[in-house]
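We show some of the complex, not the whole, and keep each chain where it was.
Think of it as A and B in the order they're written, each chain with its own count starting at 1.
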Amino acid sequence: MALHPDRLFPADPATRGVARTLYAAAASAPIVSPHGHVDAGLLLRDEPFTDPADLLVVPDHYVLRLLHAHGADLGALGRAPRGDSPGADPREIWRTFCAHWGAFAGTPVRYWTTAILADVFGTDLTPSSATADALYDELVAALARPEFRPRALFERFGIEVLATTDDPADDLADHAALRDDPEFAGRVLPTFRPDAYLDPGVPGWPARLDRLGAAAGIDTGTHAGLVAALENRRAYFAERGATATDTGPVDAWALPLRAPEAERIHAAFLASSGTPEEATAYRRHMLFELMRMASEDGLVMQLHPSVIRNHHGPTLERYGPDTGHDLPDVGAFTRPLRTALEAFGTNQRFRLVLFTVDETTFSREIAPLAGFYPSVYAGAPWWFLDTPSAIARYRGAVTDSAGFGKTSGFIDDTRAFCSIPARHDMARRMDAGFLASLVVTHQLSEEEAAAIAVDLAAPLPRRVFRLE
Amino acid sequence: MALHPDRLFPADPATRGVARTLYAAAASAPIVSPHGHVDAGLLLRDEPFTDPADLLVVPDHYVLRLLHAHGADLGALGRAPRGDSPGADPREIWRTFCAHWGAFAGTPVRYWTTAILADVFGTDLTPSSATADALYDELVAALARPEFRPRALFERFGIEVLATTDDPADDLADHAALRDDPEFAGRVLPTFRPDAYLDPGVPGWPARLDRLGAAAGIDTGTHAGLVAALENRRAYFAERGATATDTGPVDAWALPLRAPEAERIHAAFLASSGTPEEATAYRRHMLFELMRMASEDGLVMQLHPSVIRNHHGPTLERYGPDTGHDLPDVGAFTRPLRTALEAFGTNQRFRLVLFTVDETTFSREIAPLAGFYPSVYAGAPWWFLDTPSAIARYRGAVTDSAGFGKTSGFIDDTRAFCSIPARHDMARRMDAGFLASLVVTHQLSEEEAAAIAVDLAAPLPRRVFRLE
């Protein structure tokens, strides 16, 4: 279970030697995490994690999906069927996970979990049916110790800044309490995620608008009111440290409507009479509006479109969302964003980081856009592509047109708190390996490569996400 | 012409060393071939192959297409123009092939043919204009010997099971005779391929329905009758050893129609009055029906959509199908299969193996689907992608989301009987190399990698195709 110091480095000895040197320069940089799903309350309350299933299995849809693919039942994995309480025993969940350790061979889950077990917990045991119980007991014992509480881990992980993901109606009370807590020195920032308010065709839109209106103190009964409320909440977030927003629409089309048309559709959906075509038009208009707002208030806009959410209706029905069947769709940016980039693409306050789950867009769309528009950055490989091999393909595909300086730096995007250092370390290793390949093919000097490796680890994401 | 024992292994010495060890563990496993186009009658009759052109050139559209691309005439390559008898002399065909040996440099045809010549025939000659005649004579002499008859080769190749591809109306008499033949111990299984019955817009549909109806003893004049006849023939195939079906529609859309609508369209096409839109709707409904049937009878469903058949009309007109101009189309699975996977995707009897000729779907669609749905497996690289470099890209693209256990194992899909061992050996070598790269980057132990290499070679395809 010991982690090899050369893991993920290129096999060729000369390249590996250079990669080691480059990695060494960047390895101990602090962690800048501008996009993730850890809850601020976790750090505020600082309560111990309860057990390994709760820590590593139940909340992680990467893990759940492959266990499900091998026949495991989501209910038996701790997902409560709707209307029921979760019936699963955490030790049983852990046994199921350990019994399926082989199913994860070669996957990023295997890589992260190995690193967590070895590096965070220091265990010698490799998961298997035979070791499941002993490992469970060992981890439970560790989690009860003070050094495994969230704040202690935050410090141990070397996290300089951690951004959460938050609803615009959230009062950010946990963030405020954390900031005011003299015992906690970490920087935990909110991120404005307005997805729930963009598409009037999604059930519950009027109720969400009411809640948002209440938070902003602005009537959201009109389109102008919704826009004003969102602007109000963006300012609220920015005052509380947010430097970025995050949006994951069904597609990246951003097309403005004339104001009366936007008002008409807004009213129609409040009266439950809008059509699907109108909902789409409104959503695309709202994406344009968000780009306009970003060009005015300077919040960095993260855009990650083209995921088909909840592909398997019956599983959604029974177990709710985030149960492993959000699936990649064909991606597109160059055409969908054209109108909005004509409006804001060369605006100096505007900044747009593009993420994809369709890697064909790396060399065809994202890198060429980032290679012309000052506002556009090529986001790190995301979700299904947040893996050693996809990171290698990403660097190979985007560097030609965007270099290194128009990429975003690594994004961990995780709910699994303990995997944060392993994920950032993975990215630093892969970047070191890619840079080393440029060095040994004499496209880059080792000195310049080392400077880039250092820059990618922390200074670049600080600059890109305006965290300096 | 001697085959190097390290062929296809990674160049890096350390990785190559590991690959050698992993390959050695899997190299001598029996061949499990669950998908191919060898004729059962070939083994039943066990007659000698006539000549090298007939063995290696004329029936292989991989070979024909590149010879044609370099200016060779299909008629001169032994394809009879419609209405004519084939006029080409096999020795002339062989000379043409040998003269174009250079055109195949770097292609999989070159790789297989080299292996066949060296390994199966043990010749020292490399094809060229200068050696063509001597090589022809040497091969003709070999083919006349008993050890080059189909059954002798079947045994020598170590084939444990060989699946053929058969029309649902086929009585499978050759399969029955083979099974009853006390002289032949091999396992040769039929595969149910219903493509000819799905699209009512393809000329000749009513006549084919009649033939199917006669085979099943069921009137196929109604949609319900066609469905019943197909179910009847699936049972007939299953009784005779079939464990799988095979379907290659124009696209992967599977969308059910209401019964009266299906009956209406069925009747319209029998009366020659259906529209293209109705034909498409009916075909997509039939694909949904096939998925339903598979979820009930447990025959493993192989799906390989999105090939544009017979791209060059004049060549089809003159030389018929399978003459090298079936071409890849843009692939799609996640959207087209959604409705059907909501219906059957978590059904334990249902199993669906997805193949593609569009490698963008590997990481974007196939692996994520196989990484959630227990029923879905990522099929091996197919047809244009059945090559060393595409296999490497496939493993790099699918392992992140699907691991190894949700892949299908290798599929040779060949009409070229003698290429079967070379193709399976190629896959074992490429898998050993990929696994070795995970070992030397410390993502996998050598022990676990060896176990996976062994599993991929035979136990995995046995499990996936329900051949145990």
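Just so it is clear, a contact is a pair of C-beta atoms (placed from the backbone, for glycine too) under 8 Å apart; a residue touches a chain by one contact, two chains touch by 3 or more.
Model, not experiment: these values are computed from the prediction.
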item	value
Size of the entire homomeric complex in copies, 2 being in place	3
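Going forward, only the chains that are shown with their structure count from here on.
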item	value
Separation of mean Cα positions, chain B and chain A [Å, integer]	40
Touching residues (chain side chain B, partner chain A) in the complex	10, 12, 14-15, 332, 334-335, 338, 341-342, 345-346, 348, 360, 363-365, 367-374, 376, 396-397, 399-406, 437-438, 440-444, 448, 452
Chain A to chain B touching residues, read off their complex	3-4, 6-13, 65-66, 68-71, 102-108, 110-111, 308, 311-315, 324-325, 327-330, 357-360, 384-385, 387-390, 393
